[in-house]
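Here the complex is missing a single protein chain, while all its other protein chains stay put.
After this line comes subunit A, so read on.
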Amino acid sequence: MQFSYEVRDTYAEVKGVGRLNMVAAPKLREVVAEVVAGGSSRVVVNLAETDFMDSSGLGALIGCLKAARQAGGDLRISGVQPQVKMVLELTNMDRVLTAYSSAEEAFGND
């Protein structure tokens, strides 16, 4: 899985392309830690090109959410695809990880 990020005016967008599985999960944690350490604690993880997520990937997102909140910000997700949506719903984590249709919208009203 490939990650990239871009720091925008009011948030940072982290984009993941591929499968967010146990191999990719530690990389996501590293990327978000770097973004938060760089001063952007409002983070959107854009999952529009993430076609698969397992419980390790979900665990990494929860860890990243905690890291962003500890730094005074928040973490939101966007562009959730059907398999990822299924995993979020079955584990009841859709209530914790708020999904937005696009990265722009995620912090649009704050």
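Assume a contact is a pair of C-beta atoms (placed from the backbone, for glycine too) under 8 Å apart; a residue touches a chain by one contact, two chains touch by 3 or more; residues count from 1.
By definition in this document, contacts and distances are computed from a predicted model.
Q: Quick one: find the hidden chain's UniProt protein name among "YcjP_1 protein", "Sulfate transport system permease protein CysT", "Rubredoxin" or "ATP-binding protein".
A: Missing chain, UniProt protein name: "ATP-binding protein".
Q: Give the residue, chosen from A:Glu6, A:Glu34 or A:Asp54, that touches the chain omitted from the document.
A: Here the residue in touch with the unshown chain is A:Asp54.
Q: Given the full complex, what residues of subunit A touch the hidden partner chain?
A: 19, 21-23, 52, 54-56, 58-60, 62-63, 66, 82-83, 86-87, 90-93, 95-96
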